[in-house]
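What you see is the complex with one protein chain gone and the rest in place.
To keep things simple, chains are lettered A and B as they appear, and every chain counts its residues starting from 1.
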Amino acid sequence: MILEVRDLAVRFGGVTAVGGVSFGVAAGTVTSLIGPNGAGKTTAFNVITGFQRPTAGGVMHDGTTITGWRPHRIAARGLVRTFQKTSLFPGLSVHENVLTGLHLRGRVGFVAALLRRGRVGAEERALDDEAERVIGFVGLGARRETLASALPYGEQRLLELAVALAARPRLLLLDEPGSGMTISEKSALAALIQRVRDDGITVFLVEHDMRLVMGISDRVLVLNYGRLIADGSVTEVQRDPEVIRAYLGTGATRERA
Amino acid sequence: MLGATYSLLGIGLTLVFGLMNVVNFAHGEFYTLGAYATFAALVLGSVNFFLAIPIAIVVGAAAGALCDRVLLRPLRGASIDTVMLVMIGVWIAMQNAELLGWGGVAKNIPTPLPTQPLTAGPVSVAPLRLFVFVVSGLLILGAHLVLAKTKLGRAMRATFQDRETAALMGVSIDRIHTITFAFGAGLAAAAGALLGPVFLLYPSMGDLASLKAFSVVILGGLGNFAGAALGGLVLGIAEELGAGYISSGYRDAVGFIIIVVVLLLRPAGLFARAERVG
Partner (left out) sequence: MRRSGSRIVVAASLVAAATAPAWVWNPYHLHTLIMAGIFAVLALSLNLLLGYTGQLSLGHAAFFGIGAYASGLLTVKLEWSPWIGLVVAIALPALAGWVIGRLALKIRGAYFVLLTISFAGVVSLVSVNWMELTNGPLGLPGVPPLELALPWLGEVSLRTKSAYYYVVVAAVALCYLVCLGLVRSRVGRALVALRENETLAESVGINVTHYLVLATVVSAAMAGLGGGLYAHYTRFVSPEVFLFTYTVTMVIMVVAGGKGTLAGPVLGAVLFTALPEVLRAATSWQWQMLLYGMLLVIVLFFLPQGIVPAVQRRR
């Protein structure tokens, strides 16, 4: 298990976003976390990647407890996430966006930047090449110099993926990567995710689109009201009665509440 | 008493910041404007003291409305930094305009109130200060009532909470912005008009006022009316304590120190409720 979450709970102001959840993500797989709106999926993501502190429980990566670590340290371990709302460096070009994402692959610091220009030059050239490669991988080669804020929505999402990939993740966490995409964009995305997995990167994603999820996932986790209600393969989860109730039975629960 | 006027200043600023997301560094200048307007009305226009104060408030509010129409409306979509810098420009321009107009020599505002302190038991209070306190309190109450009870107040609060929905409901966002800004400026002018007689008038009096206003806003939490009201009083008391214990030269430092301390420890303000992250 490359990622393990144990008894994770997040409560604030009387609301239980996540209440005692435990699961694991196996290396080399595409695992999806699904659930109705407000089930606590993004909160779980936030906690795993260090953007939020849990009320209880722990997160372990490759055996090391990373609960409460700051996001950049978690990223340095190879856990990189994307965001639900489009998150880019708006004033920078596609190329510059990805270059910034390559931060972890450089070593030049304050002293080197000032005194060892030779090293800086070599590093910049290497990073430039790497940026080209990543941009090519997601298919944005033609948009290299375009300003991020000028890209159409679908390409912005691709750029987000590129920036995350630039950080050389071993575990890539995607927060609703398909949201707002057209059907054809989503199938391109699915293919891309599978290529990422084939490159040896574990993918853990949160999604709403069932077709996308069921099409690419090796495992599916279902969250509802902050609790894990199913954990298994695609077919197992599709047949799970509690899952069906959670998605279709909301009418009944609302009546009761 | 100072606390009450600080509350006035703070409320104006917190509303503008909270509702319009504008960091009004020129806030102190409306304060100065109010003070000088009172002076002008009294000394030059020979208007009754008690009438001069409302006039000053109106002048302040009008200036605020003008400022919003001319400068802020075109910049509606701009980044908060640009707006902040623009307000800094306004601050400099206004202050130096006042320097040029009124000269750097401090001026005095005469009041018709008796100078003999009133005594009630062990407490003695100068009538002027009592007057300022009472009027400030009334204005704060008035502002609260406007916000809480009137249709305008509801529109303002709605815009504050959810701009888009308010617009959908037919609220004219532009007008609300102008009114809010004018409201804030008017309150600042009121503070200036009230404190003018207490202290001397000089063009840079707004600087300290600005800072104390920010202090109050940070204490009370952004956009928090009650917080600003309470914060003003807290600042007033803290200053008295500070001046007493350390030395009067450092009195103004209390405001600064409060800003620094609160920002470092509890950026949301002392009275804000815990915010949800993410």
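Here, contacts are C-beta pairs under 8 Å (C-beta built on N, C-alpha and C of every residue); 3 or more make two chains touch, one makes a residue touch a chain.
If you're wondering where the values come from, they're calculated on a predicted model, not measured in any experiment.
**Q** Which chains here touch the chain that is missing from view?
**A** A, B
**Q** From the listed residues A:34, A:66, A:138 or A:166, report the one that touches the chain absent from this view.
**A** Only one of A:34, A:66, A:138 or A:166 touches the chain omitted from view, namely A:166.
**Q** One chain is left out of this view; which of A:28, A:68, A:91 or A:152 touches it in the full complex?
**A** Considering the complete complex, A:91 is the one touching the chain left out.
**Q** By the contact definition given up top, give the residues of subunit B that touch the hidden chain.
**A** Interface with the chain not displayed, on the subunit B side: 17, 23, 71, 74-75, 78, 80-82, 84-86, 88-97, 99-100, 207, 211, 214, 218, 247, 249-250, 252-253, 255-257, 259-260, 263-264, 267.
**Q** Suppose we count only contacts with the excluded chain; which residues of subunit A make the list?
**A** These residues of subunit A touch the chain that is not shown: 49-51, 70-73, 75-76, 80-83, 87-92, 96, 99-101, 103-104, 106, 108-110, 112-114, 117, 120, 123-124, 127, 163-164, 166-167.
Assume only the chains that are shown with their structure count from here on.
**Q** Suppose each chain is reduced to the average of its Cα coordinates; what separation in Å results between subunit A and subunit B?
**A** One centre to the other, that is 46 Å.
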